[in-house]
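Below: one structure in structure tokens.
Note that one protein chain is taken out, while the other chains of the complex remain in position.
Up next is chain A:
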Amino acid sequence: MMRYHFEFVRHWKTWFVLSGLLVILALGAFFIRGLNYGIDFTGGTQMNLQFLRPVTVTQIDHVLDADHLNGSTVVFLGKGHDNVLITTPTISEHERDALLSQLSRKVGAFKEISTSRVSSIIGKQTEQRALIAVVLAVIAIILYITIRFEWRFALSGILAMLHDVIITVGLIALIHIQITEYFIMAVLTIFGYSITDKIIVFDRIRENLAVRKKNDPLDDLVNKSLNQVLVRSINTSTTVIIALLALLIFAGSSIRDFALTMLFGVIFGTYSSIFIASPIWLLWTKREKGKGKSRPASA
């Protein structure tokens, strides 16, 4: 007895084309536009100054040019034109002091809120180590799902998870948010959420497979499973999205970009569990079974 029934499986081509386009778009954004790496990855000095009066970028640029810091960027934080984030190539403590005194003389009085002087080594190393860890974690996950389910579930899940991560990273490249070390955490979180979500959906298929009658079509079984798990998927995603929206709206600026990245990840993670991961498994399984059957028949 079902109160609703959606045809997820029958329209698999539509979902695949949609996801394929999104992945291509994301890869394009990633390779053409590129990620906007912050100083955690490029190295440099970043100063957050709160001016007492609104200032203009040109004023600050003049001072930076006079100091031959041409590769610098100046961004306003928040709504007004008084909270400024200045990013320069790596400069010494002495050069920074000189720059700050010139700024206060030529642009206006300010309060120094934060300064980071960062070498790119740490950010890059964090990224590399995280990447290695993720590769190992993926292997562990594939093994676990293979043992508890079967290997086709494992690979379909990982493929769909990759789809989520690629699209999210592509979107971040597209809107060009400056990425910090926190970005790595956001991607790791998406990775975890996405896999969890897929396992819940696969569990339902596994359960229905166990009580399947011999001639029940596999398509119907998967479609039924997806419908059964739909409410749970929507409810769970809603609660996570509530938490993320709260962070996005109320939390400080360092967390905001993080929450936005995760929001993309959660939305695509939920979508792909139902529309991508399960159809991949279904098509794959049908093909294998089909081969197995057709061979003895033709022999």
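Everything that follows uses one rule, which is that a residue touches a chain if its C-beta (ideal position, glycine included) is under 8 Å from a C-beta of that chain, and two chains touch if they have at least 3 such contacts; residues count from 1.
Definition applied: contacts and distances are computed from a predicted model.
Student: The complex lacks one chain in this depiction; which UniProt name from "Protein translocase subunit SecD", "Acetolactate synthase", "Phosphate import ATP-binding protein PstB 2" or "Iron ABC transporter permease" does that chain carry?
Tutor: Record says "Protein translocase subunit SecD".
Student: Among A:D82, A:D203 or A:D219, which one is in touch with the chain left out?
Tutor: Final answer for the missing-chain contact: A:D203.
Student: Have a look at A:E112, A:D220 or A:E288 and name the one touching the chain we're not showing.
Tutor: From the options A:E112, A:D220 or A:E288, the contact with the absent chain belongs to A:E112.
Student: From the listed residues A:L18, A:I175 or A:A243, report the one that touches the chain absent from this view.
Tutor: Residue touching the chain left out of view: A:A243.
Student: Considering the entire assembly, which residues of chain A contact the chain that has been omitted?
Tutor: That gives, for chain A, the contact residues 1, 48, 93, 111-119, 121-122, 125-126, 129-130, 132-134, 136-137, 140-141, 144-145, 148, 181-182, 184-186, 188-189, 191-193, 195-196, 199-200, 203-204, 207, 228, 231-232, 235-236, 238-240, 242-244, 246-247, 249-252, 254-255, 258, 262.
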